[in-house]
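Okay, handing you the structure first.
With one protein chain removed, the remaining protein chains of the complex are shown where they sit.
Naming follows writing order (A, B and C), and every chain is counted from residue 1.
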Amino acid sequence: MSLVLSQAINAIMLGCTYSLVGIGFSLFFGVMDIVVFCAGDVAIFAAFSITALVSIVGLYAALNLALPPFLSTVLIVIAGASLTGVLMLALYRLVIKPFENKSALMPLLSTIASGVALRELIGIFYPQGRNPQTFPQLLPGGALSDFAMISWRNLIIIVATLLLVALLYLFVNKTKIGLSIQAVSQNREAAIMVGINWQQVVLITFLLGGFILGIGGFLVASYYDVVRFDMGSMYGLKGFCAAVVGGLGNVYGAIVGGLLIAFIEVFVSAFVPGGTAYASVAAFLMVVLFILFKPEGVIGEKTIEKV
Amino acid sequence: MLKRRTIKFLVVFMLLALAFTLIAGCGSGSKGKEESKATDSKTVKVAFLGPLTGPNAMQGVGARNAFKLAIDQANASGKLPFKIEVVDLDDASNPGTGASVAQKAVADQDVVAASGHWNSPVAEATIPIFKSAGVPLVIWGAIRPTLTSKENYPYITRVCPTQQQENLPLANFVINELGRKKWAIISDTTTYGKSNTEAWKNEVKKYPGAEVVSIDEIQVGQNDFRPILSKIKAANVDGIYFGGVVMEAALVRRQMVELGMKDMLMVGISGIVDDKFIETAGKEAAEGIIATKPGKSISKLEGGKAFEEAYQKAGFKEPYGAYGPYAYDAANIIVEALKQVGPDRNKLVDAIAKISYNGLLGVTSFNEVGQTTNVASTIYVVEDGKWVDWDSSKYKSGERKLPGSK
Amino acid sequence: MINKAGAQLSRSLMAIAVSLGICLILYIALVSPLPITLLVLAIFLGLIVMGERSGGIEKIYAAMEEHKGEALVVAGIFALLLPLLVSGNNYLLHVVVMGGIYSIIALGLNFQLGSTGMVNFAPAAFYGTGAYTSAVLAVKFGISPWVGILCGLFMAALLGIVFGFPALKTRGYYLSLVTIALQVIFTLMIINTDWLGGPNGIPGIPGYEIFGFSFRRPLEILGMRLPYQTNYFYLVFLLLSLAALAASRLYNSRIGLAWNAIEQDEIVAATQGINLTKIKLLAFSIGAAFAGVAGALYAHYTSFIGNEDFDFNKSLVLICMVLLGGMDNVAGVILGSLLLTIIDEKLRDFADYRMLMYALILIIILIARPQGLLPKRNRKYQIKQDNNEGYNVTVTAGGK
Partner (left out) sequence: MEVLRTEALTINFGGLKAVDGVDFIIGDEIVGLIGPNGSGKTTFLNLVSGIYKPTSGKIIFQQEDITGAGPDAIRSKGIARTFQTNRLCLHLTVLDNMLLGLYSQQKTAWWQAIFRPAYSRAEIKAGIEKCFHILAHFNEELIKRCYDPVTTIPLIDRRRIEIARAIVGEPRLLLLDEPTAGLNAEETMQMIRDIGKIREDNRKISIIIIEHDMAVIARITDRVVVLNAGKKIAEGLFSEVSKDEQVRTAYLGG
């Protein structure tokens, strides 16, 4: 029993990391109707920025002189995430905006290419960037209790994910800009007709999405203790799968999707003999089946195609 | 009717194109001639192939640096009648890419010898190319046993030991001397990992009472091993054998500690003997990890100190890694052969195959299939954040106890 | 009359000149160092753009369409002489052989991506299936590689039907994701299957042989000794020609039209009597069959295959080839594949920057010239209009 429980905790942790990228995907898809495929790489970029801020610039140590460690961690994470927010804006301007109103394939390819470029830039310009980098321990590592091995760090990751989703919920449902985002994602033409500044909504979505991806990158790197320049591709792919399983465009579905994929992976590798090598196969197979037989996602509603 | 302008335009264009062809053709032609003239008196090229980008870049770049160091030293010594130039080519751990760069290397007539590869599949792909071009290839890091064989001799030689040669002493040590019998294997899905799994399973079988309880295969680049480790924890084994490379090994150890498995022994082979392992796993977590590495430890080798100092002095950013010394010796063997017979591919093939060279790792000579006969191995243990020779460690003397000791 | 004949002649000459020009550009791109290659390509692109601006390019296209035969003969002769032109440099020949192999796959991928608008991210899986089928048959069962080509073709076509199945139910991003997932699954399954050599790949694949002549031996003609790549070059060139012919005929048939109709509007296509299931699966399986042939060629050419040759990155590269050349344009797809293979090889000198430059080139192409080097052309049928009373349709061979 305790084995199942501990595996479930592993799965929940993994699911949290997947769902944050999934949320990013869904946010962009909802507003822009495009898949920003470099989301995973953007998240990893944040992790590298934070690593650089801490271990090269020495910001953490400097902040620690004046502030409690918890606060300096928060500051650094916000700095890193803001950086990716800005990066996302730049990406929007450079590789997404030129393809507005064109074939959907083009922004897909251009974002895949920019993901590769981002990865390579890290690999080339970060000192020894092609080697895996140890991620600074900004979250306390000690065990909370011996039971089922919940560590402080894991707890923080889960709480942070929930908090982020709650904040996103409040932002989208309670603020004017958030409501505009919702309006645009439901019906762009109508939203523009009622006078919503579409361009502004898009910019804010990208800023926000980049910020969430940044925090996702931070959490995933903290969970793994390591960042690799090429981690973003697999991470992004799994995040995309999470978004699809949850229903593309549905921000909350992405969390369910992430957890589902994580559970499949963990349980296949833990309880199927020789299953470790097939964990990813099982996860992707599930995604394929989902798309084929329930493309609207776990909690989406089926829509009838209008002729 | 065509417009006059269009025709004129086309004619100009064709002339330009022709001119370009001529320039390009003559350019490469004359360049080729100059260089071949130069061969006699000045520059000889030696190719280095390895993963300089991609997931295994760490290994490849370290070995490249060590290789270059040896060549630079040879050039600086002034004992050669020509200068040696290193052509470093990236195989990106990809057989297709490897084959392509190997073609490129052998197409250049000035390249007289090559040393290459950390990945066995890449070596498999390039060996036929080097063989058919008659260029000797000294393998510095690929450890699949079948790479050196009767068919490939004398073109292909190898300075590093094979996987079988690596796993044998380790199994003997941990099972016989330490008495650990129940094993869980974690290894990656690369050739390296899979043949380690194979080799370790076979070694363990040889000892009565010893058994392998579980085998888990992971991907290189995977970061989360908690599901596997949770499972192994429940299975209550005497130790984990890790048949992969540095980064995954470090993460496995780190997550073992996180899951409360600090008191479980972990062993590995040369792929993890690297300071990066301790750095990433954390000094405390890494304590008491055992690994074997062929050859004697650098510090015990005669030229070890000098090598390390020279490497430091040359100002390479990256550590030389587990296979740096082999690449270093591979380079020196090629230099030695060049000294003996001069820059001629055919003569070099035989010279290298028959060489007996006393270098950093000791005396290297090749057996009838081109495999090095220099296979001394050393057991290492991590002690206070350093890889220490078992024989001189506090564990051997009994001052400290290994994880899981009763 | 004389004037008309003169115009005819000058158009024919122009077609020959342009064909020769493109061959020369490819040749220069192949033999020169990277800066010159890039310069030549920039000039080439500049010429096309200039031609499009001034409208002159339409005349060239028209001439090429009218005098396709002459243009192809010139290109064919050039290709036959290529091994001599590169004076037996085996590396350059290797690059061309790989370019030819990729061209065949890209032509197949074009059926899905270009003609039918189904984004398939798994062409490398089809390529791999062909390679593995042929290799396993040759290595484990000693079956002749010639038979292996057919088996590779068949197996790949079969996998094409399997991978094409999702295309019946989904479109757009969902289809992209399914094919990405299938591609990843394909790679993982190869790694996990020991019988297929797992991560070790399959070494020692025999080469082709014809009447006792091994393709792995240097070719000796007219007293010249050409490297063994020459044999493969001619083989690949022959198969590429056949593939291009088949692709162009399919494009100009009702099948090609049906593919285009599906790309534009599936419901309209269906109401015109097009069986979506059949025609979509056809695009996948014929495309996969092309890739399967290319895979078999590759396996017996390099003598080693491993999972890395057939992964997602390779699929991306193949998609880029189709995009760069111009979707749904046979000549464009081949040109794109050759150019990208050449550039890819040239960038090897900049090992660390290679992928970065590659990504940047792709983004720049997407932004600056999304239609590819040679944009898609409308189908043309040769129709003679005698007078106002009747339309006499003579030969019905399509344009391009």
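Operating definition for what follows: a contact is a pair of C-beta atoms (placed from the backbone, for glycine too) under 8 Å apart; a residue touches a chain by one contact, two chains touch by 3 or more.
All values reported here derive from a predicted model rather than from experimental measurement.
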Residue among C:Gln8, C:Ser144, C:Ser214 or C:Gln272 that touches the chain left out of view: C:Gln272
Sole residue of C:Lys169, C:Arg217 or C:Arg254 that reaches the chain not shown, by the stated touch rule: C:Arg254
Touch list for subunit C against the chain that is not drawn: 246, 249-250, 252-258, 260-261, 264-265, 267-276, 282, 286, 378-381, 383, 391, 393-396
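Methods note: only the chains that are shown with their structure count from here on.
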Arrangement of touching chains [line / ring / star / complete / other]: complete
A-B or B-C - the one linked by more C-beta pairs in contact: B-C
Sequence positions of subunit C contacting 2 or more other chains: 191-192, 352, 355
Residues within subunit A bordering two or more other chains: 123, 277, 280
Contact set on subunit B toward subunit A in their complex: 53-55, 57-58, 61, 189, 215-219, 221, 223-224, 226-228, 230-231, 234, 247, 250-251, 254, 258-260, 276, 279-280, 317-318
Footprint of subunit C on subunit B - complex, ascending: 1-3, 6-7, 9-10, 13-14, 16-18, 20-21, 24-25, 27-28, 52-53, 89-90, 92-97, 99-101, 103-104, 106-107, 120-121, 124-125, 128, 132, 144, 189-191, 193-195, 217
Sites on subunit C touched by subunit B in the complex: 3, 6-7, 10-11, 14, 17-18, 20-21, 24-25, 27-28, 31-32, 36, 40, 43, 47, 56, 59, 89-92, 94-95, 98, 191-192, 194, 198-201, 203, 216, 228, 302-306, 308-309, 345, 348, 351-352, 354-355
